[in-house]
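Supplied in structure tokens, the structure appears directly below.
One protein chain omitted, others in place.
Presenting chain A:
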Amino acid sequence: MARPRTLFEKIWDNHVVERQDDGTCLIYIDRHLVHEVTSPQAFEGLRLSGRKVRRPEATLAVPDHNVPTSDRSKGIEDEESRIQVETLSSNCAEFGVPLIDMNDVRQGIVHIIGPEQGLTQPGMTIVCGDSHTSTHGAFGALAFGIGTSEVEHVLATQTLIQRPAKNMRIAVDGALPHGITAKDLVLAIIGKIGTAGGTGHVIEYAGPAVRGLSMEGRMTVCNMSIEGGARAGLIAPDQTTFDYLKGRPMVPKAGAWEQAVAFWKSLPSDEGAAYDKEVTLSVSEIEPQVTWGTSPEDVLPISGVVPDPAAIADEGQRQGVERSLKYMGLTPGTRLQDVAIDKVFIGSCTNGRIEDLRAVAAIAQKALAGGRKVAEGVYAMVVPGSGLVKEQAEAEGLDRILVEAGFDWREPGCSMCLAMNADKLKPGERCASTSNRNFEGRQGPGGRTHLVSPGMAAAAALTGRLADVREFLG
């Protein structure tokens, strides 16, 4: 019998075009997503060498990082941002690449629209010049971020030169308690393995807690694989995956659908497949998670207190924590629930999907019933991940609840996840954010980020401090 293989190995083997003696492979790329920030130099490279895009129809472009989240009818005010978005449009026109432009209702964050359009499918190789391409692994696709030189390589050849990654399996036992979400789960995982824990590996998430997640939740988990150092995350496709995909615009047509599903069912890791690293954790007891520092691994339960560097023996580590606390403006020993916030950001490719907005609106509605709104002095923005998410939320009336509760309801895009458009923190401002990176300056120079789940962000908005979402759930 053939050697048992992991999901990753099966996808890899299916895509090897050529293998060199040293193990380096030329692998075929099924789908290529493109955005405005990491592609201009790649198209320029093609132009300079007189090369074409090999499979424009396997490529899809969308502007997301620079787009304004306010009224778009006036275009983009910032000149550099405007040029980048316009350059994407002209490059797509020149090279025949399909583009969803800024004013299309389908526009949104590239990692939200891929799955939404059904472009993302099990067993595929998918790349994008963006590290959060790992999101698409939720469908059992091998999806990873690449640099601009590699973007150019894929445009020209539909392949990449790669060495196979190692296999890591994270098994999550138990069931998520009430009020605990996929975001808390993945933050807890990063807290456990560290930001370099997955370097060189592809992480396969398994176990009952992962199987029990919706596709939205699975995307949240795979999205943050890169924060654990892994270029890609994977979850084996199952009925939840097929149900999500069925009927989406870019999935296999009738007839081919059954054939595709049969193939997808052959993908999950074989019994007895070997992993290079295995980690197990149980989530039955976990609390809502919140980051206190400037790395996603700096995470604690909401009942925790700001750590004391004096208690750390290792000098390098101690200095790191001291630096983080100074940047974050936090005093050791402070209860996290006593930390006051200025802004709240709900959105991003981590938590900008419909399920996330429903969670926020549900809490806002409870608060309204008790006569509460967004706390005074706090600005809370909700940025849907795509135009279609926004449309659906509006059809469900979520926007009205949010606006009534004092949230600002915006147009879709990356927004304050990385502050390339006009949405940013001012120096020293503190933000509860549903995004994925709390790096120094990520949400604006000098800005301070606490990563949390959507429910936790809503609770922070309503109380004006980091708060336990479970207080709102009753």
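Here, a contact is a pair of C-beta atoms (placed from the backbone, for glycine too) under 8 Å apart; a residue touches a chain by one contact, two chains touch by 3 or more; residues count from 1.
As a working rule, contacts and distances are computed from a predicted model.
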Record-based protein name (UniProt) of the chain missing from this complex, from "Cystine transport system permease protein", "3-isopropylmalate dehydratase small subunit", "Glutamine ABC transporter ATP-binding protein" or "Probable glycine dehydrogenase (decarboxylating) subunit 2": "3-isopropylmalate dehydratase small subunit"
Contact partner of the left-out chain, one of A:D64, A:E150, A:D184 or A:D356: A:E150
Touch criterion as defined above, residue of A:E44, A:D173 or A:E391 at the omitted chain: A:E44
Identified contact with the non-displayed chain, of A:L26, A:A171, A:A274 or A:I312: A:L26
Sole residue of A:T159, A:T181, A:S269 or A:S386 that reaches the chain not shown, by the stated touch rule: A:T159
Absent chain, residues of chain A that touch it: 17-18, 20, 22, 24, 26, 28, 30, 37-38, 40-41, 44-45, 49, 51, 54, 57, 65-66, 78, 80-81, 83-84, 87, 123-124, 129-131, 133, 145-150, 152-153, 156-159, 161, 163, 165, 195-196, 199-200, 226, 229, 231, 251-253, 256-257, 259-260, 263, 295, 316, 320, 418-420, 437, 439-442, 445
